[in-house]
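The structure under discussion appears below in the form of structure tokens.
The complex appears here minus one protein chain, its other protein chains still in place.
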Amino acid sequence: MPADIATERDVERLLARYVASIDADRLEEWPGYFTERCRYQIITSENYEQGLPLGIFFADSQAMLQDRVAALRQANIYEGQRYRHLVSSTLILGEEDGLVIAQSNYMVARIMHDGATMLFSTGRYLDRVDLRGPGPLFAEKLVILDSRRIDTLLAIPL
Amino acid sequence: MPADIATERDVERLLARYVASIDADRLEEWPGYFTERCRYQIITSENYEQGLPLGIFFADSQAMLQDRVAALRQANIYEGQRYRHLVSSTLILGEEDGLVIAQSNYMVARIMHDGATMLFSTGRYLDRVDLRGPGPLFAEKLVILDSRRIDTLLAIPL
Amino acid sequence: MPADIATERDVERLLARYVASIDADRLEEWPGYFTERCRYQIITSENYEQGLPLGIFFADSQAMLQDRVAALRQANIYEGQRYRHLVSSTLILGEEDGLVIAQSNYMVARIMHDGATMLFSTGRYLDRVDLRGPGPLFAEKLVILDSRRIDTLLAIPL
Amino acid sequence: MRNALDLAWPREGLTRVPYPIYSRADVYAEERARIFQGPVWNFLCLEAELPQPGDYRATFVGDMPVIVARDLAGTLAAFENRCAHRGALLCFARGGHGREISCVYHNWTYDLRGRLTGVTFQRGVNRQGGMPADFERSKHNLRTLRVESFAGIVFGTFSDATPPVETYLGPAIAERIRRVMRKPVKVLGYNSQMLPNNWKVYVENNKDSYHASLLHAFFTTFRVNRLSQEGGIIVDDSGGHHVSYSKRATDKPSAEYDATDLRAKRRDYRLADPSLLDGVDEFGDGITLQILTVFPAFVVQQIQNSLAVRQIVPRGVGETELFWTYLGYADDDGAMLAIRQKQSNLVGPGGYISMEDGAVGGFIQRALPGGEEGAAVVEMGGRGVGSETTRATETSVRGFWQVYRRLMGV
Amino acid sequence: MRNALDLAWPREGLTRVPYPIYSRADVYAEERARIFQGPVWNFLCLEAELPQPGDYRATFVGDMPVIVARDLAGTLAAFENRCAHRGALLCFARGGHGREISCVYHNWTYDLRGRLTGVTFQRGVNRQGGMPADFERSKHNLRTLRVESFAGIVFGTFSDATPPVETYLGPAIAERIRRVMRKPVKVLGYNSQMLPNNWKVYVENNKDSYHASLLHAFFTTFRVNRLSQEGGIIVDDSGGHHVSYSKRATDKPSAEYDATDLRAKRRDYRLADPSLLDGVDEFGDGITLQILTVFPAFVVQQIQNSLAVRQIVPRGVGETELFWTYLGYADDDGAMLAIRQKQSNLVGPGGYISMEDGAVGGFIQRALPGGEEGAAVVEMGGRGVGSETTRATETSVRGFWQVYRRLMGV
Partner (left out) sequence: MRNALDLAWPREGLTRVPYPIYSRADVYAEERARIFQGPVWNFLCLEAELPQPGDYRATFVGDMPVIVARDLAGTLAAFENRCAHRGALLCFARGGHGREISCVYHNWTYDLRGRLTGVTFQRGVNRQGGMPADFERSKHNLRTLRVESFAGIVFGTFSDATPPVETYLGPAIAERIRRVMRKPVKVLGYNSQMLPNNWKVYVENNKDSYHASLLHAFFTTFRVNRLSQEGGIIVDDSGGHHVSYSKRATDKPSAEYDATDLRAKRRDYRLADPSLLDGVDEFGDGITLQILTVFPAFVVQQIQNSLAVRQIVPRGVGETELFWTYLGYADDDGAMLAIRQKQSNLVGPGGYISMEDGAVGGFIQRALPGGEEGAAVVEMGGRGVGSETTRATETSVRGFWQVYRRLMGV
């Protein structure tokens, strides 16, 4: 039995606001889309499917996401760049202990400050969304990269 | 008069599940999204618009789709690869003998096992969807490629 | 408070029909998606964010859009090409003097007549949609390009 | 007279192909002059694609852009697709129709034989500017190719030394082309395929009958083709052209087959919808597969009722564009079209029995680095060049290199 | 002393351009040294882009990354954008502001004249390591360019032989630049355009007044420009620079026009919203179009009230990046800005009358294969180089090659 349209919309709206914040370089908003005790990981499908635990980035608290943003803003050196996320085909896979499990496909283009544009990453989001609070939040977000290969570096969250 | 939101959702959900099966390499599920006496064709817009009948792949039965999967699994040699589908802008164009006619835009990235990623195909789906059964099915699916040029080979269905 | 689902759908349908007309090379339909006294601009985010007024194309009337189409059809020389638009993550940002303000992410692939395909443009639509008439129309459409760099030329509207 | 290439061929001769031949930029540039502009006939298009006087199409000779046209008198002509003024492409679409072709840049115009007929403002504007008084348009016609149509196929050559097409092909190859082009054809579809390899790798693939039953499992599994079937290879006297053919359902028992464990052999494998392979013996000779190549880069294909021509266009040292043109006969009825449509699943970029050819070329190209001192070994079926009654041979591959080396002087 | 290029120029001289000049990698590398680092003035930026002491911007000389700065004393300076230590880009953004520039890799710092002011740990850490005692920072300053500002435009040269900018330009070109830069400008917008062709193809396009009314149909249709209008070409004594101009609404009847059937001529064509072309004669001389080039790769444009400078940056043998900077005057009011905004539809990557220039370059580049023995023909307006009162001429194209050949020694 398919999820009701309202639930799908809630998840789609959360994803839309999430990518809008990242693509507009409002990274400070990014941790706010997660619960305090969240889980966020960027991992290649190769590792994910083989059960290899290490990925590109891992966080198990909203504070670690804040640290990521702080590092990107204050410490790390990388060339000016932006992302553009396209997200589609969101599917509600089920529900577990009050969390909605949703999967979506994404493509991310990376645009360098000089205009150079490339298809930087494709993959899927595997999300556990908490709809019980005032606003929907990610309790868990797995970014599963189709490719094992990263161009140059991965600084901005996906 | 625009179609009702529920119909749009039904078609969008069907498309979402369809691409999720392909992108996760669950090809065995693919024929199941079609009616038994279906029509599926991958054809370039150049041929389609000129009325040239031949395309890249043609099937007029669910069994031929099963044969395609069997050949890809058991007979054909090609390098490990996956797709990532993005689908958007689904439009309900009308209804004909009980089938909903829908058009959607797609982009497909191809990710090779070594991580090489390219924008492999873009185009539109022109679908006739049967919503009368227990679950929606494609009675006809035309994959109309924008490009006349295929990189290397086209093995996995679009 | 999120906009109601019906409003989101109206805007998404308008966008879907808009890109379908362009991608099918039915450019003559394009001006019809705008109000008579509309505003349409294609501008790079670099200029937009610095408040530099000039972009790639500017129109402040539906008639100027008709002139664009007429020029592309009758006057300008450029190689045969098509676009494929993907649009996602539409957000209703608010409402102002009866117009719904919506933002969407897009990616556009350009397909040359010989099949050469590239990710031609990525960015966002910042739209003011008039839902009061018989059908929804763009009172304003800003196409904000992520990249400052255009490949070869930009003829077809985005 | 061009300088010789600095390329030492292995002393074994035709049974070796030095790997750098597939990756060297200087070799690629030399091929442009010595092979494609040399004493060879290049495929340009089909007559069926130029039905009317005034029709023209853009095509390629090697990687050089060329226009082939049917002039107003109905005669075929071909010339460089490069304006005589500043070198702009004249036709930047698939083709067109008209009395003349004009360049978009400064509007110089040419007739359909490539003759410069108009130079805008040749006499200036208001008696100012314009071309020098002694400028002669006739000295600035486009460089033309000699054109010959054979069995509805239009060929072109830049060399005066090239013999007539039929002589060039030799009787056996000519006859096998006529077999496929036996009556008026119509185009059923187009597409192209970018191959991640040097053009010669794909030419060899077509000439290589050895791989067919081994690489293409679908093929063997359904007995569309097996080396032990009745068939053979015909190589013309030059060695540059070949035809490989086989008959179905004439399978002799073969010890080798039972001995060798072939991946390609999966006896248990059956189609859920066998209508894919329903066909008719439209040639009445029982030949279910005929692959024919014309030097340097043209293929005529019959696989059961799937007919196509393939034009091979180099796109750089390591890239090749393969143009597929699927054919039927002008008098095909609906039933015959339906058969060709289903059988088109066998060929093309996604074809059950051609898919792998798109992959192996890349495997060879990607394996070149580090093999600079190495060479391919081409000894199946001996070391000579000639026709054979078996297809367990690389005779036609050796034939290709025989002509190639003569023209390239290596 | 560099080796001469192995390139034989056709005996016809300036009226021929051998096609390999647009595709040879060795030519490209040689241009880097002989043209862009030669006795020429390269556009660096506008003074308006460096308003404050401490401002700097990343730019290019040919394809070499360069930084142009206004030092703390307000003086303009330019130097290589390549750290003297291990060669990292110093500025990898569009520009910046500060007292110094430091390299992110090991934090070496430079003042805004390119002098090395700091070497981190030069004396080591805790008396260990560090640079040798005899290391002299002053021996490791960045290679600088000589900089001159003319009419608000900042030029740079690597050669001591280059005369002052105004001498380099000659009086006529200098005057026409002053005409556009007659008062303080402000930047109204930026963008860039990747052209699929060699940089020289686009330079020629700007110098080629012959194509304007023929390629650009929009142009002619609305009489923004037609060769029969009052106007002409001025070429400086060197031949390297030019200005092409015309006046509107001064159209003389022209037999040639009525004789030639020009695609570009569509009398019936009218704008639904003519406000696009509303403009004012802000220069008071009736000149509605002025295209000006400075050797090697800089363009100043006035098309009605659309003002822009264009910097041409090679990105490889077959690719060029064109940087558009749209200008207005500091004292433009809202009405004037509105006019410039609408007229900006005429130019840029999507401009009604510049769009085609982005296409034709690719047509020429793609037509090069197979044309290795060929040459472009540049005879319109005779075989000489000089100013002319007509624009049915290629005099300024010949002028470009006159300077190019001298510098390249071909």
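By letter and in written order, the chains are A, B, C, D and E; residue numbering begins at 1 in each of them.
Following the convention adopted for this analysis, a residue touches a chain if its C-beta (ideal position, glycine included) is under 8 Å from a C-beta of that chain, and two chains touch if they have at least 3 such contacts.
Predicted model only: the values in this text are computed from it and were never measured.
Although it is not drawn, the missing chain touches A, B, D, E when the whole complex is taken into account.
Considering E:61, E:201 or E:276, the position touching the chain not shown turns out to be E:61 (whole complex). The chain omitted from view is touched by exactly one of A:5, A:24 or A:64, namely A:64. The missing chain, though absent from the display, is touched by one residue of E:92, E:269 or E:283; that residue is E:92.
Residues touching the missing chain, restricted to chain E, are 29, 32-33, 36-37, 61-65, 80-89, 92, 102, 104-107, 118, 120-121, 123-126, 128-132, 135, 140, 143 (touch as defined at the top). Although one chain is not displayed, chain B still touches it through residues 77, 79-80, 113, 115. Against the chain not displayed here, chain D makes contact via residues 19, 204, 210-211, 214-215, 227-228, 252, 254, 256-257, 260, 262-264, 356, 360, 363-364, 366-372, 374, 376-383, 388-393.
Here, only the chains that are shown with their structure count from here on.
Comparing the centres of all chains, each the average of its CA atoms, the largest separation from chain B belongs to E. Distances between chain centres, each the mean of the C-alpha atoms, put D farthest from chain C.
The greater number of contacting C-beta pairs, out of the two interfaces C-D and B-C, is seen for B-C. The distance from the centre of chain A to the centre of chain B, each centre being the mean of the chain's C-alpha atoms, comes to 27 Å. Chain D has its Cα centroid 48 Å from the Cα centroid of chain A. Contact with two or more other chains is made by residues 92, 104, 192 of chain D. The residues of chain B that reach two or more other chains are 5, 86, 88, 107, 119, 148-149, listed in rising order.
All chain pairs that count as touching, in label order, are A-B, A-C, A-E, B-C, B-D, C-D, C-E, D-E.
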